[in-house]
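Sharing a structure here in C-alpha cells format.
Only one protein chain is missing from this complex, and each of the others stays in its spot.
We call the chains A, B and C, going by the order they appear; numbering starts again at 1 in every chain.
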Amino acid sequence: MSTREEFYTRIDKDALAPLWTRLKSLVPAEPTPVGIPYLWRYRDIRPHVLESATLISAMEAERRVLILENPSLRGLSQVSNTLYAGVQLLMPGEIAPAHRHTQSALRFILEGSGAYTAVDGEKTLMQRGDFVITPSWTWHHHGNDSSEPTIWLDGLDIPMVAFFNSTFREDHDRVEADVHRPLGDSPARYGQGLLPVGHVARSLNSPVFNYPYARTREALATIAAHDMPDAAHGHLMRYINPLDGGWAMPTIAPTIQLLPNGIETTPYRSTDAKVFVVVEGGGALHLGDQSLVFDESDIFVVPGWVSHHFSTTAETVLFAFSDRVVQEKIGIFREQR
Amino acid sequence: MSTREEFYTRIDKDALAPLWTRLKSLVPAEPTPVGIPYLWRYRDIRPHVLESATLISAMEAERRVLILENPSLRGLSQVSNTLYAGVQLLMPGEIAPAHRHTQSALRFILEGSGAYTAVDGEKTLMQRGDFVITPSWTWHHHGNDSSEPTIWLDGLDIPMVAFFNSTFREDHDRVEADVHRPLGDSPARYGQGLLPVGHVARSLNSPVFNYPYARTREALATIAAHDMPDAAHGHLMRYINPLDGGWAMPTIAPTIQLLPNGIETTPYRSTDAKVFVVVEGGGALHLGDQSLVFDESDIFVVPGWVSHHFSTTAETVLFAFSDRVVQEKIGIFREQR
Amino acid sequence: MSTREEFYTRIDKDALAPLWTRLKSLVPAEPTPVGIPYLWRYRDIRPHVLESATLISAMEAERRVLILENPSLRGLSQVSNTLYAGVQLLMPGEIAPAHRHTQSALRFILEGSGAYTAVDGEKTLMQRGDFVITPSWTWHHHGNDSSEPTIWLDGLDIPMVAFFNSTFREDHDRVEADVHRPLGDSPARYGQGLLPVGHVARSLNSPVFNYPYARTREALATIAAHDMPDAAHGHLMRYINPLDGGWAMPTIAPTIQLLPNGIETTPYRSTDAKVFVVVEGGGALHLGDQSLVFDESDIFVVPGWVSHHFSTTAETVLFAFSDRVVQEKIGIFREQR
Partner (left out) sequence: MSTREEFYTRIDKDALAPLWTRLKSLVPAEPTPVGIPYLWRYRDIRPHVLESATLISAMEAERRVLILENPSLRGLSQVSNTLYAGVQLLMPGEIAPAHRHTQSALRFILEGSGAYTAVDGEKTLMQRGDFVITPSWTWHHHGNDSSEPTIWLDGLDIPMVAFFNSTFREDHDRVEADVHRPLGDSPARYGQGLLPVGHVARSLNSPVFNYPYARTREALATIAAHDMPDAAHGHLMRYINPLDGGWAMPTIAPTIQLLPNGIETTPYRSTDAKVFVVVEGGGALHLGDQSLVFDESDIFVVPGWVSHHFSTTAETVLFAFSDRVVQEKIGIFREQR
C-alpha cells in the first residue's frame, strides 16, 4: 500500500476522503447525458393502458398509471434525471381518490373529453390538448362522468422533490374532496387578462389550472400565419403564471411549439431533459445517427445536453416539459444552437 | 414689521423661506379633494362630439377629442389631479395621424366597431367595451375603415408626466406608420396564457394591447354567477400585464367591476381619483348628500379621498381608471371602507 | 365669434374643451425646465439659519427649517418641480417634537455631531456626511444632547405627495416618542450584508436608516483609487435598500459621487431635477454660459433636462437627490450625454 493509500485508509475512519482522486469525475468538463432518448408509440402503449383497467380499479390503484420509465433508468420511476412521467387511465364512472402531496403535477390530455380533475375545491373538464396543473399540496381527485375512457400524460417532479427530500403526502378521508367552486372559475378569475384586486397567491404554481388547447392552438395558428419560424424551435411558447409572468409551475417548465410542415430544424441542445408529446402532426427526431419517427400522441424524451433536431411531414404541434425553470432560477441553465 | 417678519424679508433675498409658517398647510392632516365629483351624460356630450366632425377633420385636429375637464380645474385639461380624459371621434374614412409621446394612453371604446388603432406596427379593431393600450413612446395612429363613426374614451397620464416634466413628443413623417404585424398578433402572443420563450419586455406597459370586452364580460359573468359580491366593490378585477402580473400600465390602473342589480354598496374612499365609464346597466353614485344618477356610457369622476357608494337599478358593469398603480409603487396608497 | 369659437363656448357649459387648440402645449416636443439652476452658498445661509434660533424655538416651530425655495417657484416651497428641500437647525438641548406623515424624508448632515433623530423607536446620532432616512408614516422626533448646534439638509417628497393628494399627518401626543431599540440597531440588523431570517419589510423605504459617511467615503476612496472615472459622472453610486437592491427610498433617489481633482466632466442631462450638496472639495457647475462656483457645504439645484457639467479644483464629493426613482418606476426617465 502506498503512503497515499495508507493515508486514505486512515482518514476514512474519520469520514474523510481525498478530493484530488475524485475531482475530475465529480466536476467533469461537461455533462454526460442521464437516461437515453426514447420514444413511446401511443399505438403500442395504449393497449397496455386500456388493459390495466381489467387488472385493477382506479380506486384500488389510487392512481392507475403506467410509468414511462427511461430504459437506462429502470426501477427508478424516472423519465429523466429529475422528472417523472406516466400515462393515466380513468374509465367511465371511476374516481381516483383524493390526496395531496408536495409534488406539483401537470396533466396533458391525450384522449377522452368528459373526465374532470378536481383541485382545491374546483373541477375542470379535460379535453385533448388541455394542459392542467395540480399545484403542490392541494387536495385533488379525478373522476370520469363520461361514457368513454380518458387517458392523459402525468408529469411530476417526484425525483426532484425526492432529491431535496421534502416529500409529504396525505390521503383525504373521503374519496372525493369538497367541490365548492363552479366549473370555469379559475380560468375566468385568472386566465382572461384580469386578476381580482387584492388577490394573494397561495402557491408558486399558476392559479390558472386549465390552459385549454383551443386557445393555445389558436394562438399558435395566429403567430405561425405570419412569423418566420425560429430555425431551431419553430414557434415556441411557454405556459405562464399570470401572477408574475414566470413559468406556469415552479418545478416544471411547460412549452408548446408549432413546427411547420416540411421544416428541418437546426441542431440544438440544452441542459434540461425534455419530455415531448406529439399533439398534432408527425415527423422525426434526429439525434446523431439515430432517428425516432413520431406520430400523433407519441411521447418521447430527450436527455439534457443531447444535440437534436426535428423534421416534419405535417404541421406539427409538440407539447414539452422539463426542469428548465429550476435551472434558470439557480443560474445553471445552458443552451447551444 | 415684527422681528420675525423682518427676518423673513431678509432671507427672502437668498431664496429662503421659513417652514414654520407653512408647515400645517404644506403637510396637512389629511387630503383635501382636488376637483369635484362630476358626471358627463353620454346623451349630452354625444351630440357635441358628433358636431365636432363638422368643424374640424381628424387630420387637422391631429386628435379630434373633447376634453372632459373637471369643473373645478377648468383650463387645466385635467379630469383629476393627475389624469386626463377625453372623448375621441373618428369618422368613416378618417385617419388620426401617427405620432408618439412619453405619455401612455388607454382607449375604452364607447361606440362603433370598425375603427382600428395601430400601435408599434400592429392594428387592432376596436369594439364597444374593449380596453386598448398605447404604451409610452410607441408610434400610433387611428383609422376608421367602417361606415359608422367610432367614439372612445381616452385616458392619459398627461398631468403626471407634466408634473415629472418628462414629456417628449414626435410627429411621424407620414400619416400612417408602417403596419408590419397582422391583426390579432399581440393578443395571440401575449394574451392566451403563453409567452414566447425568450421574450424581452420593451415597455412597462402590457404587451397585450387589446383586452376585448367579450372575454372580460364572460369572466365577470362566471365569477358573479357564484361569488358573493364584495360589499364595497361588487366583483372587482384589474387588467394585468402578463409579463409581471402587475397593473396593465405603469401610470394608470384600469379596473372593471360588476355590480349586481339592486345592490347598495358600502361607503368607500381611497387616495386615488377614479374615472368611471358605465359599460352596462345603470344606477347612482352617492357622495354624502349628493347623488349622480348614471346610465349606459355615462362617464364620471370621483376625486381621491371622497367617500362614495353605489346603488344599481340593473346589473351594472363599470370600467374605471386611476393613478393607484403609482401610489402603490411609491407606498402612499390608502383606502378606507 | 367664429363657428369654432361658438362651439367652444357651447361645450364649455358641459365641462368639455377642444383638445386640438391645446395639444401642442399639453404634449410638447420636449421638456421646458421647471425652476432655475440655483446655488445657496453655505457661508451665506448659515448665518440666517443660526439667527433663526433667536426668533423661534424648535418646539414652537415644530421644525425650525429654512426652506430652499427655487427662485422661479417662490411661494411654492419647492426646490424643484417635485421635491422640497430645507435646512434645519437644532440647538443644544432642543427637541423637535414627534409627528409622522405620509412624506418620506432624508437628512444629510452638514454640521455638528451630537444630535440624534429618533425614528420608529430607534435613535441614531448624526454626523457630517451621514445620510439618514425617515420612512413614510413613521413617528420621528429630533434632539440635540450635544453642546453645539446641528445643521442638516432636509429633502422631502412634499410636492409629489401633494400632487398625488395623499398627504396625511399626525402629531404625537408626547414631545418624544418612545425609544425602544438601542443605538446602532438598524445598521447592525440591515446594513452589514445580513438580514434577520424571516424579516418582513414594513415600508418601501430602506430599513437601514443611517448610512454613515465614514463607510460611504471609504467606499468611494477605494473605487476611485483604481477605476477610471466616468466621463460625465466621475464615480457615481446610489444608496440602496438592501431588501431589494433598489433605491434607498421609494420617492427620492439619493446618490453620492466623487469627482477627481481637476476633472472637467462631459455635458449631461436627465429628466430628473437634482439637488446637490458639496460634501468635500470645490469647483464649478457649468450650464451653457452660466457657471456656479461651489465650495464645501454649498447646495445647488439643477432642473431636469438642463445640460450641465462639472469642473473641480479639488477632489470633490457630491451628495445628490432627485425623483429619478419614480421616473424609472413609471418608465419615463430619460438621460442624454
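One rule holds in what follows: a contact is a pair of C-beta atoms (placed from the backbone, for glycine too) under 8 Å apart; a residue touches a chain by one contact, two chains touch by 3 or more.
Please read these numbers as outputs of a predicted model, since none were measured by experiment.
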Interface partners of the hidden chain - shown chains only, full complex considered: A, C
Contact partner of the left-out chain, one of A:91, A:161, A:223 or A:317: A:161
Option touching the unshown chain, where A:1, A:29, A:200 or A:228 are the choices: A:29
Residue in contact with the excluded chain [from A:62, A:176 or A:295]: A:62
Touch residues of chain A, complete complex, unshown partner: 3-4, 7, 10-11, 14-20, 22-23, 26-34, 38, 40, 44-45, 48, 51-52, 55-56, 60-71, 74, 77, 81-82, 84, 86-87, 101-104, 136, 157-158, 160-170, 203-205, 250-251, 271-273, 303-305, 323, 326-327, 329-334
Residues in chain C touching the chain absent from view: 181-182, 184-185, 187-189, 191-197, 208, 211, 215-216, 218-223, 225-226, 233, 236-245, 248, 255-256
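The rule is short, and it goes like this: only the chains that are shown with their structure count from here on.
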Touch-based graph of the chains, sorted into line, ring, star, complete or other: line
Most remote chain, CA-based centroid, reference being chain B: A
Chain centre separation (chain B, chain C; CA means) in Å: 31
Interchain centroid distance [CA atoms averaged], chain A/chain B, Å: 42
Mean-CA-position distance for chain C and chain A (Å): 52
In chain C, residues with contacts to at least two other chains: none
